[in-house]
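Structure incoming, see below.
Just one protein chain is left out here, and the rest sit where they should.
This part shows subunit A:
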Amino acid sequence: MDSRDSGATWEGLASRDAGSRDAAMESLHQEVMKRVESIGPVPETPYSPAASDLNHILARILMLSKRCPYDDVKEKCIWILRSIQDIGVRIPRPLGNGPSRFIPEKEILQVSKVDARTQSIFEEAFSLGRLDNISLVMGFHPQYLECFLRTQHYLFQMDGPLSLHYRHYIGIMAAARHQCSYLVNLHVNDFLHVGGDHKWLNGLKGAPQKLQALGELNKILAHRPWLLTKTHIESLLKAEEHSWSLAELIHAVVLLTHYHSLASFTFGCGITPDIHTDGGHTFRPPSLSGYCVCDIANGNGALEEMLGNHQATEVSGEVEVLMERMKQLQECRDEEEASQEEMATRFEREKTESMLVTTSEDEECVPSRDVSRHFEDTSYGYQDFSRRGEHVPTFRVQDYSWEDHGFSLVNRLYPDVGQLLDEKFQIAYNLTYNTMATHQGVDTSMLRRAIWNYIHCMFGIRYDDYDYGEINELLDRSFKVYIKTMVCSPEKTTKRMYESFWRQFQHSEKVHVNLLLMEARMQAELLYALRAITRYMT
């Protein structure tokens, strides 16, 4: 099957028209059978090019059999796999359990069955070839997912100041900062697909000088955005023939921040590689234990999951306590007013405390294969605010906010993106089903605001009109550890962390939290970057 031919077939499978799906399925079947016959039932050389071609196709069929939103395609794919297995061909099986290591596969895939809207979004994403595991997990919140996909589509496909391969490369750079191999692999494929140069993938050194210059910005934005000054911006904009234009820079900044925060989400939800990509499937027969390798490496087995469930029942009442606290806060706010001094110190306390929340679980972190080459200076990580005596003035959101200032700047230089981001932030911030765990009709705005502001607090962004004492009341320690890890060094997130906060809450609610974290982080980074650009401009 030459590439164009196969492209048409895969596209046919993604069609909404049942007839064309059927036809495509039929041709796919014939193609597979032809190949199988040409290779023979038991290939002597398992790594011949013909065999590896076949394996690619089989991997994709496997993906379809699991992920395709159309049942007819799903069934047919399963049937094809079975039938060729029967004639002695080794077929792949998925590694790991579903799109996320943290959330049972059943629960994720169930979503699309229940919600028609999710289903239709999935179908749309699928037809664009973009139904990845991230989208599947976000499927818990279709309203957000729709907006997310639209933004992503706009950033990568639509007209913009940067050329397509630059966009993907910047995506790779950003994801690599957090050693997020999932996103890197995703974009390496896209990068090559739009005609990117192989050599660039050997590291930033292989890329044009213009992109190399962006490395510094990438580093600072990812770990210590408050250090960003207008001199950084100036050095990018005034580099003679390698200089960036303002519009390009805004595009790049949006991409960088988008991918830093998406890396947070990826780790925070334990997204696994897509089935048809490397590391998403194996041709080896299942081993006895039934664990996949990565689970063992992380010490997460089925056993622990059971343990976790067990614990959950023990700590029942956690939700009720939280709700009670929220209620109290609501009431007592009206009664006694904390003194001004008190308010000012609370922010500082939260800020300093956020760095005492240790992130390192001494987890053995194995940077996956070929990712590390994209970033230099691995030692440069999140450094806590005001540690080592460097005092950074607090960023007052009242003086530079997204709504008033950031939006105008972005929209001016990269039209429509401001609108899309604005919508995305708002949906993430305002998303609520008025439920908490099993309780209905709860106003969660207080909790959401606490999470949002806690994240901004970690970046030194202060809201004058917020009482940071609330954070202490509402967010317990294990939750803070999770947030801190996810936002500052997402690669260190473990399943244990994911499970140890909010045990009674549902997975969809935890994904919701992740969305909040992701958007809050993106906004924080954007605010710093845009403020630096504004300062450069004035």
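Methods note: a contact is a pair of C-beta atoms (placed from the backbone, for glycine too) under 8 Å apart; a residue touches a chain by one contact, two chains touch by 3 or more; residues count from 1.
Throughout what follows, contacts and distances are computed from a predicted model.
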item: Record-based protein name (UniProt) of the chain missing from this complex, from "CDCA4 protein", "Exosome complex component CSL4", "GATOR2 complex protein WDR24" or "Geranylgeranyl transferase type-2 subunit alpha"; value: "GATOR2 complex protein WDR24"
item: Selected residue (touches chain absent from view) among A:Lys210, A:His405 or A:Arg496; value: A:His405
item: Candidates A:Ser27, A:Ser83 or A:Ser127 - the one touching the absent chain; value: A:Ser127
item: Residue among A:Ser15, A:Ser83 or A:Thr432 touching the omitted chain; value: A:Ser15
item: Touch list for subunit A against the chain that is not drawn; value: 14-17, 120, 123-124, 127, 159, 333, 337, 340-341, 343-344, 396, 398-399, 403-405, 407-409, 412, 422, 463-465, 534, 537-538
